[in-house]
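Here the complex is missing one protein chain, while the rest keep their positions.
Per-chain numbering from 1; labels A and B assigned in written order.
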Amino acid sequence: MRKSIATALTLAVSASLLSACGGDNEPSGASGTAAGSPANSAPVSFTVMHNQGEYSWPAYQKIVDGFNAQSGNKAALKYIPAQESENWLQTQFIAASEPEVISGTSKLADAYKNGWIVDILPYLDEVSPYTNKPWKESFLPGLIESAIDRSDENNPHLYGIPNQVVTVNLYYNKDIFDKIGVASPPATITEFLDVAKKAKDAGYVPFSIQNSTDWNIGWFAGDLFGYLWQSRLSELDLNQSGKVELNEWAIAVMEDKVNEISPELKEYLRFIGDLVPYLNEGFNSASWEFEGIFNEGKSAMALNGSWYPNQHQEGGFAVNYGIAPIPYLDKGYSEYGGDSRRKYKIGSTPSFAITRNAQQNKADAASLEFLQYMTAPEGGAKVLADDLNLIPVVDGVEVPAILQPIMDSFGTEDKLDFLANEFTAEQKDNWFKKQQEYMAGHITADEFLNEYGKDLKKYASEAIKNHPEWNADSYLK
Amino acid sequence: MSKKIDYVWLYACLLPTFAFVGVFLLYPAIEAFRMSFLDWSMTNYLHPRYAGLDNYAELLKNAEFRNSFLILLAFMLWNIVVLQGASIMGAYLINSLGQSRLGGFFKVAFTVPMVLPGMVVTMFWLFFYEPNNGMLNYVLGHLGLESWQKVWLGESQATAMGSIMMKGFPWVSGLGFLIYLAGFQNIDESLREAARMDGASAGKIFWRIDLRLILPQIRLTTVLVLIGGTQQFSDQLIMTKGGPGYSTMVPGLYMFNHAFTYGKLGTGSAIGVILFLLKMGFTLLNARLMRERG
């Protein structure tokens, strides 16, 4: 459940990674046979793979049942645990045994390049049988646009359909805050460290995280880097898109604009170093039990996704919590800081995709229809919002009240993501593991950055080599 | 036995064996070598590129990869010295009970846990080290040793490696135990009796006679550890995922990560080839030692 959404979120945090990985010109897309009107053909059987935990199964079953009843098809769910779904999908793709509809991977762009999934973009203009309007008109303004990969300007792609808006927020224990005399949640990093110190002095765990995966520090980092790199935007953003895409990061690395001596990275590590004393013991091997620490009222603050309120309700936890935006990097803490919290555009990442097997098994039309149903205001979107408290991706579905404050934090700015530490899966894992060692005090910040810089160009050129459509050479003269 | 035999039938009987070997061992082995020369990953799955020795060069340059062999060496040395020592001691003690009923009981009792599924054992030890509710920290807490409590599998290289090494304590039950017990039982009791007559102490008899006579068994199990140990990584995968950082990363897990997590099939195969060469080295070394001893 959370894990899976967390995976999705890690992606959300690095949204432009996806949007920057281009597909090549391999024709792997659907053959135009997709999308018919419901119930006018023989029932099609196909499988929908998801990695959402047990508590969400009834809701997903409800969606599948509703779809089967309305379309006359026979969709069935298949569950793969979130911590395995990435590896699982890769092996299934190689084996050509993947289900017709899949979710739970960050590597959709690669999968598309390998001909394993279908480009959905051409079907957005078609009329959805569940709304009788073009499908794309269902979505919240700008949302589907954020999920489209435009790194190859002439060949945009959409690898999958988002089914929820995921955000990360600061959750804080109101009772602890009362006891330590903090009236309102910390809005800035300065305030955050101040509150953390008070909580520590009072004997609480100030901030509980899990660092056996990069899901917590990675979320924090995603927000911090948005501020840290902001002043470099015009220099790095070659295509003037307002964001720095993966190809632009690769070029920046090759031109030595980003490297191990970048002050932005030093500043980032300074904050992580300041944060360490306030973490739960054993954070490096902690998994979701960090949430247990918060649920049991032992920790004052934690980062978590927008799914947490639902977890809290379902689990009947006693903790009296509040939600606030992640504290932003302020001028008082860092010269790179801002004066106020930036308000980012609402956005999401592709999640559910249609695979090559859907085409092979002649289930692509039915699979597409399933995605349309999942995002139909009267269909799946409503179930996801009502039963799972997810923020809907479409108009016409009421946002769960508890999440309204999160909705209000959206604005019109583009988020700047730091991607020069995830050119390849190996580099990403390496960064994470070295960060673990840094946080455990085994290596210094400089050693960490030297380590990072050592293979940086290698990884960047690997990415450039694998993406000829970037035309990186033309920039690198 | 020179009956007139239709060779066709003989080869037909051998066919299944060689068909299996050919398809599931020989072909993949050749493929492994071929793939190890390719730049082949999930980002260019459809268009693998010939990369010569690049994969190998990259690996040898990689400090984490080189270091993983030191970590593996530490695990293997531990297995050879401590685990073998424990099974030798267990087998020796049981053998010293002779053919008595008690000896038979201990023999069976130490054999029973061998048939526990490996995953069950690993899960027990995972729970043993679990920081919040785990057994080790629980016991330490109740002994008033809160300050000794640790996140055993995540704190540092020392605690993580130590924890994996201590898994399975007291290590008596196992294949080595069976081999040594058989070895001790084969020793002629009159040898020990004669030494006893000469006034040798039990310790001396153990060093001079028992241990010396089971040297072939010790060599056998050592070779088994050396040869088998190069490719073990499931404990690390399940218990620490190679962490914290790279502190428990062994080459086998490094290969698994490359092939199935990073999606780099070429590099993964190259690691497989390197481990194959290592195992081959151990095997040839063993064969050579064997020949020298006659």
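As a convention for this text, a residue touches a chain if its C-beta (ideal position, glycine included) is under 8 Å from a C-beta of that chain, and two chains touch if they have at least 3 such contacts.
In the analysis below, contacts and distances are computed from a predicted model.
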The chain that is not shown, which UniProt protein name from "Isoquinoline 1-oxidoreductase, alpha subunit", "L-lactate dehydrogenase complex protein LldF", "Carbohydrate ABC transporter permease" or "ABC-type oligopeptide transport system ATPase subunit" does it carry?
"Carbohydrate ABC transporter permease"
Out of B:Leu53, B:Ala202 or B:Met290, only one touches the absent chain, namely B:Ala202
Among listed residues B:Ala74, B:Val121 or B:Leu213, the absent chain is touched only by B:Val121
Just one of A:Gly53, A:Gly273, A:Gly338 or A:Pro377 touches the chain that is missing; which is it?
A:Gly53
Interface residues of chain A (partner: the chain not displayed)
1-3, 53, 78-81, 84, 88, 91-92, 94-97, 287-289, 291-292
Considering the whole complex, not just the chains shown, which residues of chain B touch the missing one?
1-2, 5, 7, 9-11, 13-14, 16-18, 20-21, 23-29, 31-32, 35, 90, 93-94, 96-97, 102, 106, 108-121, 123-124, 126-127, 133, 135, 138, 169-170, 172-173, 175, 178-179, 182, 202, 220, 224, 230-231, 233-234, 237-238, 252, 255-256, 259-260, 265, 268-269, 272-273, 275-276, 279-280, 283
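Note that in this section only the chains that are shown with their structure count from here on.
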Taking each chain's centre as the mean position of its Cα atoms, how many Å separate chain A from chain B?
40
Across the complex, what residues on chain B touch chain A?
41-46, 64, 131-132, 150-151, 153-157, 240-241, 243-246, 257-258, 260-264
Would you mind writing out the residues of chain A in touch with chain B in their complex?
26, 86-87, 90-91, 94, 107, 110, 113-115, 212, 281-282, 284-286, 289, 292, 424-426, 429-430, 433-434, 436-437, 440, 442, 466-467
